[in-house]
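First comes the structure, then the notes that go with it.
Here the complex is missing a single protein chain, while all its other protein chains stay put.
Our next item is chain A:
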Amino acid sequence: GYLTDVSVSARPTADIISTVEFNHSGELLATGDKGGRVVIFQQETENKSQSQWRSEYNVYSTFQSHEPEFDYLKSLEIEEKINKIRWLPQKNAAQFLLSTNDKTIKLWKISERDKRPEGYNLKEEDGRYRDAATITTLRVPVFRPMDLMVEASPRRVFANAHTYHINSISVNSDNETYLSADDLRINLWHLEITDRSFNIVDIKPANMEELTEVITAAEFHPHQCNTFVYSSSKGTIRLCDMRASALCDKHSKLFEEPEDPSNRSFFSEIISSISDVKFSHNGRYMMTRDYLSVKIWDLNMENRPVETYQVHEYLRSKLCSLYENDCIFDKFECCWNGNDSVVMTGSYNNFFRMLDRSQRRDVTLEASRESCKPRQVLKPRRVCAGGKRKKDEISVDSLDFNKKILHTAWHPQENIIAVATTNNLYIFQEKVN
């Protein structure tokens, strides 16, 4: 069924959202923004035992992850924008996440404090010291409940390992290491060690003038700790095995679909650049997003994807205008649902697309205040590519290209999705009949 029912969570600060990620249980949802802030929402479920239950995500913690920095050597400002957040699997009461800007990755510990010690002998409750002469009895301090306080503290800072802009981080299934990727290199880190990292991919040519492609995204396999993939601006994906050699410049597999010559244009190069790559939860497939389409690849078949979905094919004739207004460079992400049967990605005009692989169905929905009232079913949208516009259809020329949905996330277990428009986060839940 379609995802319906709405609970809109407006974020406390109106800054452009740059990343959205559920944690492994789906209880927490983290967002990063252009101002370097991280806002974490927590799921609160009403009437869970009943068939019609509703989840709400409320603000759980807000903290400043990154600040703007200045590289004096290169006279460059380093943006504080959070490019990616990735959660670590939970090991104890605290939650851990990695957040990164262009240059520095940080490990944050988010912990709850719901009790505090009371009844000190030498101190008053407000902290003032008591006069020792007035103490006639001794007591043992005890913990008493207090209002929940959520604290975020930086536990590790992984800096100075990237010359170029970091575009991806990915935690390994071994829960000890993670990778970070920039335009030309991929580094492997140990979560405990901040003063060194291992370079595992380097595609920088000896002469920069010979540069023809850059790394656009990278991810570890969900189960095989030795396997990772990285995508390129040329539309290729390379799968690497870290057991093969220390430097994984030679791929184990190269996934590439030959270009359709009938679609060749000035902008073929740009629209074939892959903006996101994601493994399926079961680890047998991976999904890539380029400007106009989503492709599903079987890891055992390198020469073409097993499925291709057009996200907004009506834009193919508008590529020149989209080049002019820079929209052609927008990097859309994509995500899988928990059982890998549906994939989702964003588009323009606050539209997002859900592509049902098993039922071979797709739907376009809109995330906007006007079209989303709480507890209301979302109405499918249709775009009229040309010719006669039917009722309820929107023509391509009336699409608002400033309203883009680049970041979406799907709850790992339930049919709850998070969709980020420019400033707002929308959370939709499937209506169970």
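Note that contacts are C-beta pairs under 8 Å (C-beta built on N, C-alpha and C of every residue); 3 or more make two chains touch, one makes a residue touch a chain; residues count from 1.
Keep this in mind: contacts and distances are computed from a predicted model.
A single chain of the complex does not appear, and UniProt lists its protein name as "Immediate early response gene 2 protein-like", one of "Immediate early response gene 2 protein-like", "Large ribosomal subunit protein mL49", "Short/branched chain specific acyl-CoA dehydrogenase, mitochondrial" or "ER membrane protein complex subunit 1". Which of A:Ser170, A:Thr216 or A:Gln429 touches the hidden chain is settled by the complete complex: it is A:Thr216.
Annotation: of A:Ile16, A:Leu76, A:Ile193 or A:Leu247, A:Leu76 touches the absent chain (contact as defined above). Only one of A:Ser61, A:Asn187 or A:Ser273 touches the absent chain when the whole complex is considered: A:Ser273.
Considering the full assembly, A:Thr163 is the residue among A:Thr45, A:Gln64 or A:Thr163 that touches the omitted chain. Listed for chain A, the residues touching the missing chain in the whole complex are 71, 74, 76-79, 81, 102, 163-165, 183-184, 208-214, 216, 233, 266-267, 269-270, 273, 320, 323-324, 326, 329.
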